[in-house]
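Every protein chain except one is present and positioned as in the full complex.
All chains are identified by letter, namely A and B, in their written order; residue positions are counted from 1 within each chain.
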Amino acid sequence: MTDADAPAEGMRPASGTAPAGSDPPPVLAHGTAPDPDGMAAQPGAATEAVAPVSSPLPGAPKRRRHEFLYFAVRNKKLLVGISVVGFFVLVAIFGPWLTSYAPLATGNTGWHPPSGRHWLGTTYFDEDVFSQVVYGIRASFEVGVLGGCFSVLLGMLVGFTAGYRGGWMDEILNLVTNVVIVIPLFAMLLIIGGYLHQLSLLWEAALIGMFSWPWAARAIRAQTFTLKNREFVGLARLSGESSSKIIWREIAPNMSSYLMLTFILLFGGAILTASFIDFVGLGPQGVVTLGTMMNNAFFWDALDLHIWWWFLPPGAIITCIVGGLYLTNAGLDEVFNPKLRSL
Amino acid sequence: MRRYFLKKISIYLLTFWVAVTIDWGIPRLMPGNPLQVFLLKFRAQPDAAKYLQAYFYKAFGFNEPLWKQYLYYWDGIFHWNLGVSMFYYPTPVATVIGQHIFYTMGLLVPAIICAYFVGNRLGAMAARRKVLDNSILPASYLISGTPYQWFAMLLAFFLGALWHLLPESNAFAFGTTPVWTWTFIGNFLEHWILPFLSLFFIMLGGWAIGMRNLIIYELESDYAHWLQMLGSPARLVRRYAYRNAVLPQLTGLALALGTFVAGQIVTEIVFNYQGVGLLFFNAITNSDIFLMQGAFLLVIIGVLVANFVIDIVYVLVDPRTRVSMMGAEG
Partner (left out) sequence: MSLRVEGLKIYYRTLYGDVKAVDDVSFTVDDGEIMGIAGESGCGKSTLGNGIMRLDGRMRKVGGTVELDGVELPIGDDRAMDRLRYKELSIIPQYAMSALNPTRRIRTITRDLLKTKKVRYSAEIEEFRRRLDLVGLDEKVLRQYPIELSGGMKQRIVMVISTLLNPSLLIADEITSALDVSTQRAVGEMIIEFRDRGYVKSVMVITHDLSILAQISTTILVMYAGKLAEKASADTIINAPLHPYTQLLISSLPEVGVRYEDRVLSGIVGTPPSLLDPPEGCRFHDRCPFAFERCHEEPPFDEVAPGHFVACWLRSKSSVSADAAAAAPVADGGEG
């Protein structure tokens, strides 16, 4: 077999998943099929993830679930991704029991390198870095989950409405999507944050959600289009069900795996974007986040003072969490998508 | 062809209008007087504060009805009159931005282009061999999860603060003036390396992942199968696949611009590199409203222009779109 025959594990493009975190992290921006129209979503990308067909065998749903599990426990990307993210979830939950310092309790002896007393050392203000990190991870997960939820929900609202209603409604929503997708999220957040001077965690998440839904909306719209014309939806419509019921009962469940993948990406993207805002100093005050830690470290000269233990951990942890989420997404995509599997 | 570009242009114009309106509306929507924060800084010089207040009220048009303020704003934009920076008073915002834009472009454009090509190459390599796939791919996922500012700090700390290999701050040495001499250029390049590397490296991950996935997809396509059926060597098949995959990546470039803007801004902050990103940041910290508005506008214009350029390039280089749009043979 030539090497071209065996393109390593997992076949095929991220097209099904391609979406984007906040502003699409480039990873995800791909697989965008050549689309001369540019505006016509990516049906190709979308259809694949709909109702995965199991191998060539007529698979009963049960068998299919078994099949997912079979591939899931064998997918290295998924396993590594989930373990990394899971580890930090545990730290976020149980971390506070491991530390006896309040994250913002200052001492008065200046900074100290890592030691038995302060596992990750202390900051310029003699705060315990480890407990800051623990609370920072919590904040990151909160922003990520909230931001991810907001944008997926908005994306679903726009995507389902546009795809299901069609017509002028679709035209308008499509236009809005195309406009919002071009506006750079971070610039938008900067200018809003610039006037508000600081954004609470909730605001941060809400704003991220408010400007990062278009990618999800596009893909959901395209999938709704294809699903709308399937038999079971037609049947439901004949039996006089309301549109929202049809969407919730018939359409959404059929792209649940896809929605999950999108959520994971937006989750990761929200964490990254929040870290930018916090770093710039527009983040929540009175709360420790991984981003504000980097902000403090940087503006209190941790670089020149060589207080590396102050800025190294928060960034490394964000990298692991977000990288882990993206990896989980890629792994799940392979599990759900028979085309990507190789035996 | 015409329809395509007309459609694109109208979307971009609409986006521009929305952005300008937001830019104009936000300070007026926000609670409190945006000027107040700024004027607080002049408490010590009541005269100056008074003068400034009068000036800015007029410039802001706070005394006029809203619709007039809005029209004035547009008028200003058309004349590239974005007001006067409060922080760099009395330099006009347009001039201040003009002084900084070169530095941003000098960093961002090479970083994007280099990352695009190197990342795509890496991705193609990953699609070729299992060993490479098992190393490049996980690394790429980590890289694309890395916050730009953190990696920038890492470089600045190790290569700058700790080992003193390269300057970690500013676009050129303190005290030099930007002139076209070899010494200055050398000095400039020296300062350019770290921020460039930092941006370039983080951008790589996304391209590598995207390319790898696209190539694997291409290798599963019908034309690749037929070539293999006719006994073509893997080399030819891969060459075709690369070329076909690299073109759709351009669309990815358009989509990724937003993230690059964010990366550029925080990287400039870390390296204190005097581009528009740092300017934007300083404007925010100093509540320099006009400068904030100007910087935002510039970012929007930059992104729109880049999108448009990508649209054109995409149509020109990809026969699939070119032919279907122009029906030309050449």
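The rule is short, and it goes like this: a residue touches a chain if its C-beta (ideal position, glycine included) is under 8 Å from a C-beta of that chain, and two chains touch if they have at least 3 such contacts.
What you see is a predicted model, and the numbers here were worked out from it, not measured in a lab.
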Of B:Gln99, B:Asn170 or B:Gln228, the residue in touch with the unshown chain: B:Gln228
Sole contact to the chain not displayed, among B:Ala48, B:Ile113, B:Leu165 or B:Leu236: B:Leu236
Candidates B:Leu247, B:Ala262, B:Leu278 or B:Val303 - the one touching the absent chain: B:Leu247
Residue ranges of subunit B at the interface with the undisplayed chain: 221-223, 225-233, 236, 240, 243-244, 247, 318-320, 323-324, 327, 329
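The working rule: only the chains that are shown with their structure count from here on.
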Length of the line joining the C-alpha centres of subunit A and subunit B, rounded to whole Å: 22
List of subunit B residues in touch with subunit A within their complex: 4, 7-8, 11-12, 14-15, 18-19, 22-23, 26-27, 30, 34, 37, 126-130, 133-134, 138, 140-151, 153-154, 156-157, 160-162, 168, 203, 205-207, 209-211, 213-217, 219-220, 224, 228, 233-234, 237-238, 247-249, 251-253, 255-259, 261-262, 265-266, 269-270, 280-281, 283-285, 287, 292-293, 296, 299-300, 303-304, 307, 311, 315, 318, 320-321, 324-325
Subunit A residues within the subunit B interface of the complex: 2-15, 20, 22-39, 80, 175, 178-179, 181-188, 190-197, 215, 268, 272-273, 275-276, 279-282, 291, 294, 297-298, 303-304, 306, 308, 311-312, 314-316, 318-327, 330, 339
